[in-house]
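One chain of protein is taken out of this complex; the other chains stay put.
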Amino acid sequence: MTRNFRTSGAPHMPPQNTIAKVMLQVLLALVPGVLAYSWFFGPGILIQIILATLFALLFEAIILRWRGRPLKPFINDYSAVVTAVLFALCIPPLAPWWISCIAMLFAIVFAKHLYGGLGQNVFNPAMVGYVVVLISFPQAMTSWLPPLALAQQSPELMSVGLLASLKIIFSGTVPFAGGWDAITQATPLDTLKTGIEAGRMVPEIRNTPLFGDYGGMGWEWVANWFALGGIYLLYKRTISWQVPVAMIATTVLLSLPFWLADPDSNPFPLQHVFSGAIVLGAFFIATDPVSGCVSNRGRLIFGVGVAVITLVIRRWGGYPDGVAFAVLLMNMAAPLIDRYTRPRMYGE
Amino acid sequence: MMKKGLSVIRSSLLLGIIALMGTALLAGVNALTHERIIEQEKMRVLQQLNEIVPVDSFNNDLLADRIEIQDEAFFRHPAPVTVYRARMDGKAVAIMMMLTAADGYNGDIRLLAGIDVHGTVLGVRVIAHKETPGLGDPIELERSDWILSFTEKSLNNPQLDGWNVKRDGGQFDQFTGATITPRAVVRATRRALQYFDANTQALFDTASIKAE
Amino acid sequence: MSKGDLKQILVDGSWRQNTGLVVLLGLCPLLAVTNTVINGLALGLATMLTLMVSNLSVSLMRGFLRPEIRIPAFVLIIASVVTVIELLMQAFFYDLYRVLGIFIPLIVTNCAIIGRAEAFASRNKVLPAIVDGFATGLGFCITLVLLGALREIIGHGTLLSGAQMLLGDWGQHLVITIVPGHPDFLLAMLPPGAFFALALLIAARNAWETRKENTQNQPVTVLNTGHDPA
Amino acid sequence: MNRALLSAAEKVELAREAGKRTHHFHGGLRLRHNKKISCQDPVIQPPLPASLTVPLLQHIGDVAEPFVSAGDAVLKGQAIGQCQPCATIHSPVSGTVEAIENRPMGHPSGQAGPCVIIRPDGREQWTGLTSIENWQDANPETLINQLQNCGLVGLGGAVFPTHTKARDGRNRNIHTLILNGSECEPYISCDEMLMREQPEKIVLGARILRRTLGAERVIIAIEDQMGAVQKALTRAADLADCKSISVVKVTTIYPEGGERQLIQVLTGLEVPAGGRPSDLGLVCQNVATAAAVADAVVEGKPLIERYVTVTGNGIAHPRNFKALLGTPFSHLVALSGGYTDDVARLVVGGPMMGYPLASDDEPVVKASNCLLALTAKDIEAPQPEMPCIRCGECARVCPATLLPQELHLQVRNGLWEQAQEYGLSACIECGCCDFVCPSHIPLVDWFRYGKGQQRERALEKTATEQARMRFENREARLLKSKQERAAKMAARKQLLQGKAAQQDRIKASIARAENKTAKPGNDNPGTGEQGKLPDDT
Amino acid sequence: MLISILVLTALGLVFGLGLGWAAIRFRVDSDPLIERIDALLPQTQCGQCGFPGCRPYAEAISSDQADINQCPPGGEAGVKALADLLGREPKPLNPENGEETAKTVVVIDEQRCIGCTLCIQACPVDAIVGAAKLMHTVIESECTGCDLCLPPCPVDCIDIIPVRTSIPGWRSPRPAKVVLTQ
Partner (left out) sequence: MGEHLLILVSTVLANNFVLVRFLGLCPFMGVSNKLEGAIGMAIATAFVLTLSSVSSYLLHQYLLLPLKLEYLSTLSFILVIAVTVQLTEMFMRKSSPVLYRVLGIFLPLITSNCAVLGVALLNVQEQHNLLQSALYGFGAAAGFGIVLIMFAAMRERLAIADVPMPFKGAPIGLITAGMMALAFMGFKGLANL
């Protein structure tokens, strides 16, 4: 009896893991942080996530069509969704809708598909989108909401509900008397930075209700929940430990001597970690496999680099937080780092 | 040997000749345009000054009639403040102070503040700044009219604590999301007024005219 | 030198071998001064003038130059021309001079100019050299203007703002508002926007050229998932 | 202690402690074992098939030259082909040679190659066998020759001629022989069955090989899931009263059966890149090889049969056979109850490293340890191939600590120098990277392709180098002969024109003197300077 | 004004002197580049590049006498390697020099060979053995496939054949392109 069979190279057990599974894992890990975010700062963030996702998928579909690529496998891989969600988590919850639109245009079309699409981009798409809108529309991008609890306490601030959020995001106008000034406030990092530059002491600045136990009020908890998600990813081995550990450890170690030397004009190391985007960045953004380093040593360098640049920008630069820039700058350096950190091969 | 030496000399001669022709041309053009360029430079400063003080309200040579004051403690900035004095037939009309505010968001903001002899603001203009485009730049006249809100104000209009941005309890608007920049401009203008108030005499003193 | 040859030089210089879009020389002014059309135009004209004069002089001198001093000699000639232009601009277009700043003297180092001197003028007679200078300059100028227009429209929603600097006061009325109430899109004005705009311009040119080349050649829609070189 | 920094001698010293405790190697996978299904029934010897196809290439090396031609009668165990210095090919049965022709021959390429087709006469008549009864006293060289004559090759998959390895080992001061019984790929159970059923033979083979190599001791490495096997092997070793054999259990993790990985597990040392285990004083052989060695030396039986597992979800009754080389797989499949309905792919070897068969007509060869029939469900991929997202999974599992994601791009784009630098040649083609890649890139296929291309390039380079040398030699030779001819001609001429030449010379010197005086400005016309002039211009 | 002219002229003179001196002082004598170019050529020695062998072509490239796209046996890959070495843009092979073909060798039909030795003299790499009036043979492993021995053969007994591949010489194929259609 002779039978003929289809052939194909070994191995003959196809991988069960898929790109979609990896991306869904990341999205799942973001859930606690996102919930905490909307708990502390209102439902605006959820609207932003939905908006950004829609725009991301729209641009992904358009550009795939233009490039003559099949839509289905690339839409279903959820990578665009990860990009969109991570971007949405970086912008003020009440940013007008076109912010997402422009950012996703740059993230998906420029940063991702002009480089060849999934897996080939050199820069982190979400961060490209974020930085583009940050430098183009600084006003919209610096109008942050205070934590709900604070807004409800203080007389001069209004808290913003779901309907109001929708209205603000889609009309771009504020339905309250007093305009933006009545609902927005500087972020803790910004307050700290401008405060220090105005010559005030850190303990004094931190005494304002905007601050919590170690980070910003509300922010520290959001960061905690993101960290939890990050640990889940670590456990699942979706991300490797090098980047988050290097990044957080460097942040602490580098800010420690400054703080010890002059606690009045330098924040406490933990405060650095738990304010701004360090935690989100360490677990979800700097770990982007595509635009990061491939070797373990390279990842360590990458994480250290992001932390150092972030602190430099926070301390001496013109922006209150520098995670996004730091990530892009290290993206730039990643191919070079990769060239010089090839791991030792077996027997070498 | 000979050949090599010759070629060296030949190259240098050629280069020399080209340099000679180029320089000759340049020297000629320079001679022709020199005067006009200096004139242009002067014009530019004058133009800025005239935006604040009407041309027909004075008849002295503004650029020549200027002094520099250095008072780091008061102005909170090491750069000297240039003061141009406008006079009508020798009578004091107004001064214009070119001063620098150090406390902008991204560093120094250079301002020109015109104050008439009674201590009323004739006008303020921002000459140079590094504030964030889109956030801090409404202090430029090209972007918004905000800077005009100083015109006609004086030290008692509003009262001293009114010389602040609204967020600090004062009278001047801040911009959404950016308080630092307007705060810096308001403070610098207030300082200019205060300095004028305290030193009116000295400021108009002809004895201190710098020899040009 | 026939008419056809001159036409060829014109087409080559201004389109086929366009310095900004194809040869990628002279990029610095191309990116630095093109936040408005007028800035671009002004620098483009200055560059064009320089190119013509320098090509002329280099062509005149082509017989004498020895290799080791060729480049210094070209550079000297170009620098003289540029300084003359700089002095004249300073005297007659002072505002423009201030806006363009260091990029006027830097016309000297616009690689395109020395490139043309080296590649063309030092090997050709005077007339073609001048035509080549004109063509190259024209191509460069057009690129500057296009880029300026792109950035100005996207960034400000206007065209020809600042025309008074080039044309005197009546230029003020030339400003065209393309998109009224345009919220400034700062990216287009900032350095990254300059790079992006030029990239888009070159890509558009590439797309145009390839389409021209193979109109009958239908692009294939089946493509690999990734990394295979075409 | 950083083992990577030790000197070569220190490493050899350390390697003597092999097996004392186990270590880890980088990466690897824990896979579902799936071995039980084929271990239920005892091994059987299948009845003779209607005809056997014996390929003339069953080892690493060149194709063997056949000694027989169509129509010849052959005896069981008779040598029918050989090439120096490869392994001999023997007839597995007695019968008639039907033909010598190109047939699909169980080669990974799926290509046809020269095979001897034998129709068995059913008498199973052996040819005269020469055994070495007193192997304990035999000269190792005799033993090695015996291995060569018996056609022994490594049965662990690489089919490298055993005598070559042994001969090399003798020159390299081998102290430890490692018997590889850690059959790490899923499904395959032939080595396990062999160790269960014939532990004595393995121990005997181990002792012979130890003597052949001059090694001090033997380690038999088995997986920790093979409980019964350890007992059997230890008992056999005790029976043989052999203290130098130890049985070591290693944790089951793929691809620990790979020689380099096994050595790392046993010694904590890595075989140097580009080197061989013998650099550490080790030699690694498969347990089945050892059993075959015992047969070859003690009984004089050449390698004509081997244990083969026929298994997989596509087989009705998976089991192990002791099959004659040349038996068509279809024969074995029929004896295993045939295929199930949804069978979709046939693989020789395991699911990780095996190669696919286009047809079950192909024969069992020395390398065939397993026939795996997979169902459509087994090989169905949940997603098509996508671009690499550089997730690094592949690098994490790579036992050679390579960066498969980078290698893949380099191979794909023909960046050969970079691929070399990134260790393409160190890839053991284990398939771990492939198995975990969420983008489903056929990484191993790319690496196989890349390695082939690199080998090709290396060959081309030597050929080029050779051509250059031959060209230059020829040029030099031609030049020389031309010069010689010219010199001869000149000599003849000179002889003829002796006088005239003398006059010429005088004329020339007068002219030179005149020249000198004619150039008054030049007061130092150094002769050297003038002599150089022609060169300068 | 006069000063300025003088100053710059003097500068020009000084620099010209310096440059002229340097041009002599740093003149390039030998060119190790030739070796590196030669190493990239296939050493087929076929002369299709228009030079009598690979090395002369390498010399020509190094002195800008020849372009990098004239060697058909080297093919596109060869051009690319040269372009990389020399920092130039790769370009397609010059069709005037011939086309890139599959690698071949030649065999001598021993029946027809009359032993004239003409082919031996033509072979640039001494790949043909034989003596006068005796049958000649090509050493297949040493033949570069340059075909230079073909024209001189008076009886046309030399045939071109593709390089024979054996199973041990088999190489894994390039994995198929995965095609995803819309």
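Each chain gets a letter, A, B, C, D and E, in the order it is written, and its residues are counted from 1.
The rule we apply is simple: contacts are C-beta pairs under 8 Å (C-beta built on N, C-alpha and C of every residue); 3 or more make two chains touch, one makes a residue touch a chain.
Values in this document were obtained by computation on a predicted structure and should not be read as measured data.
Across the whole complex, the hidden chain's contacts among the shown chains comprise A, B, C, D, E. Annotation: of A:L157, A:L328 or A:M345, A:L328 touches the absent chain (contact as defined above).
Of the listed positions D:L29, D:L332, D:L409 or D:V436, the one in contact with the omitted chain in the full complex is D:L409.
One of A:G44, A:P73 or A:G117 touches the chain omitted from the figure, and that residue is A:G117.
In the full complex, subunit C touches the omitted chain through residues 24-29, 31-32, 68, 71-72, 75-76, 78-80, 82-83, 86-87, 102, 105-106, 108-111, 113-115, 190-196, 198-200, 202-204, 206-207, 210, 224, 226-230. One chain of the complex is left out; on subunit D, the residues touching it are 387, 409, 412-413, 415. The chain not shown here touches subunit E at positions 3-4, 7-8, 11-12, 15, 18-19, 22-23, 25-28, 31-33, 36, 84-88.
The definition used in the following text is that only the chains that are shown with their structure count from here on.
Distances between chain centres, each the mean of the C-alpha atoms, put B farthest from subunit D.
Central chain by Cα centroid: A, whose mean Cα position is closest to the mean of all protein Cα atoms.
Among the residues of subunit B, those in touch with two or more other chains are 7, 10-11, 14-15, 18-19, 22-23, 26, 133-134.
For subunit A, the set of residues that touch two or more other chains comprises 9, 68-69, 73, 116-117, 119-120, 136-138. Against subunit B, in their complex, subunit A makes its touches with residues 136-139, 142-143, 179-181, 184, 194, 197-198, 318.
Contacts from subunit D toward subunit E in the complex involve residues 57, 61-63, 105, 107, 109, 111, 113, 384-385, 414, 442, 445-446, 448-449, 451-453, 455-456, 463-468, 470-475. Of all residues in subunit C, only 183, 185-187, 190, 192, 196, 219-223, 225-227 touch subunit A in the complex they form.
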